[in-house]
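With one protein chain held back, the other chains of the complex are shown just where they sit.
A and B are the chain letters, set down in written order, and residue numbers restart from 1 in every chain.
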Amino acid sequence: MQIKNIAITPSPHVRSSVSTRRLMQEVCLALAPAGIASVILFGAPAAVIIAASVITCVLAEYLYQRLMKQKVTVGDWSAVVTGLLLAYNIPAGAPVWIPIVGGIFAIIIVKQLFGGIGSNFMNPALTARAVLFVSWNAIMIKYPQTVFLAKGRVGLDAVSGATPLAELGKVFTGAEGASLSNVSLLDLLLGNCAGVLGETCKIALILGGVYLIVRKVIDWRIPVSMIGTVAVMYLLTSGFNLGLTARELLSGGLMLGAFFMATDYCTSPQTNKGRLIFGAGCGLLLFVIRAYASYPEGCSFAILFMNVCTPLIDRWTAPRYFGEVRKHG
Amino acid sequence: MNTFLVILIGQILINNYVMCQFYGICPFLGVSKKVDTALGMGMAVTFVITLASFITWLVQNFILVPLELEYLQTIAFILVIAVLVQVVENALKKLSPSLYQALGVYLPLITTNCVVLAVAQKNVTEGAIMDGQTLGLLASTFCGFCAAIGFTLALVLLAGIRERMEQSNMPKWMEGFPGALIMAGLMAIAFMGFGGLLQGLHLVG
Partner (left out) sequence: MADRKNTVTRTFLNGLITENPTFTLMLGMCPTLGVTTAASNGIGMGLATTFVLVCSNLFISLLRKIIPDKVRIPAYIVIIASFVTMVDLFMKAYLPDLSKSLGSYIPLIVVNCIIFARAESFAAKNGPVQSLADGLGMGLGFTASITLLSIVRELFGSGTIFGAQIMPESYQPMDIMNKVPGGFITLGLMMILVNAIKKIIGKRRAARKEALA
């Protein structure tokens, strides 16, 4: 197993020709549409968060490596990707220190302490997001409405709207007064709904994700099995309610998580079978947390939990350990 | 049935003794260097905790409570556990040498694994698992079993990560306990997502 090389070997067929830097630049490119969309949707506050997050991540990596007298690797763009992903998981209008604290945690504690790129076992941006979410819950769930929804009202901060997920949750449990017609599919696709800044515009995310798959930067297995599992679970539990299922797929952080965060090379399995299991696990946990647990969105926790399981999935899907799965039920 | 589902999900995911409550940290950090040893330790712990839960429940309800000696609970329980570990060790040695070879080295360590005592005490406390409910013998035993499975899960997951980290370029000063502690902390973050799951499933009030 060439664990040290995972950062630059996403799948066997592209191994030789690519460098980490090019891959990371591709990811940044794929993330760009969602970022632009967020600035259009939420205005200047979104741009502030993105800038603060990216600058903090790059700076933290640079300073840490200088301080530790290591080779400075900020040129590989991986800190930029972490910064973007972290920013996309923060609601627009959050105070600036939120992305700063998150960025430092992501880069120093989750990534660099374990040896830098390719060595971390949990996704830095997601872990930082979870830390922020648990520590300053009130700030992290204060989702502003988009500029278009808030039109005619006083300002961005004046309304913190209910997310489509909350409404869908009510439909799912059959609460009174909840209806699918309150959640427009078109709004979900365009991102005209409340949520953290980078997850709302689904068109941009799907576009970026498909681009990455086509360019073979990421493997299709994880996003497909993850989204597929969520779809199947909602279809089964809602009595094949297509409208609800489609809306669930297009709300919350599922698209952002499935394409950009679950596919992180060093925190997802290396075997094809392992990737399918990983994606399905993410989807199943996401469904369970979203539908039943106290946190409104399960995407980050689902992926983090599967990150933790990744070494074992790798171990037990690698051919030479075949059959050992049964030992541990 | 409901009780058993609450116990299963609660003990393994939501209130995992290691990841959510800080019990059994010493063996968790000490025996998690290799996945195989972690599995062995997990099985030995599961065996002992399940048996201990069964016996301590009997001790509590048929000896301590009738004699009004509840304040001696800690002494009585730890004695039961220590003797049990000794008996299991001797029995295994005689009855199943192969199993003894696999689990034997871990057994003496289990006496001081606080999960065993913590589970035994929780089992006989009113409202510890479900509000206003005291567990029966079967539920107590099952509770012990699930707690042990939760312990094993955490142990094996950490072992998997530590094995992988050995092949990464982790700095020297992270090796051993400091690294394991930070890994455990990050793992615990992943376990936080299950909060409120039981209420959501309408299993507890």
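Rule of thumb we're sticking to: a contact is a pair of C-beta atoms (placed from the backbone, for glycine too) under 8 Å apart; a residue touches a chain by one contact, two chains touch by 3 or more.
As the structure is a prediction and not an experimental result, all values here were calculated from the model.
J.: In the full complex, which of A:Val131, A:Val183, A:Leu286 or A:Leu312 touches the chain missing from this view?
T.: A:Val131
J.: Give the residue, chosen from B:Ala38, B:Ala52 or B:Leu117, that touches the chain omitted from the document.
T.: B:Leu117
J.: Which residues does chain B use to touch the chain missing from this display?
T.: 19-26, 29, 71-75, 78-79, 82-83, 86, 108, 111-114, 116-118, 121-122, 173-174, 177-182, 184-186, 188-189, 191-192
J.: In the full complex, which bits of chain A touch the chain not displayed? Write them out.
T.: Contact residues on chain A toward the absent chain are 109, 131, 134-137, 139.
Everything below uses one rule, namely that only the chains that are shown with their structure count from here on.
J.: What's the distance between the Cα centroids of chain A and chain B, rounded to whole Å?
T.: 33
J.: Which positions of chain A touch chain B when the two form their complex?
T.: 1, 3-4, 68, 109-110, 113-116, 118-119, 121-122, 127, 130-131, 134, 285, 288-289, 291-295, 298, 300-302, 304-305, 307-312, 314-315, 327-328
J.: Touching chain A in the complex: which residues of chain B?
T.: Per the touch definition, chain B meets chain A at residues 35, 39, 156-157, 160-161, 163-165, 167-171, 174, 179, 182-183, 186-187, 189-197, 199-201.
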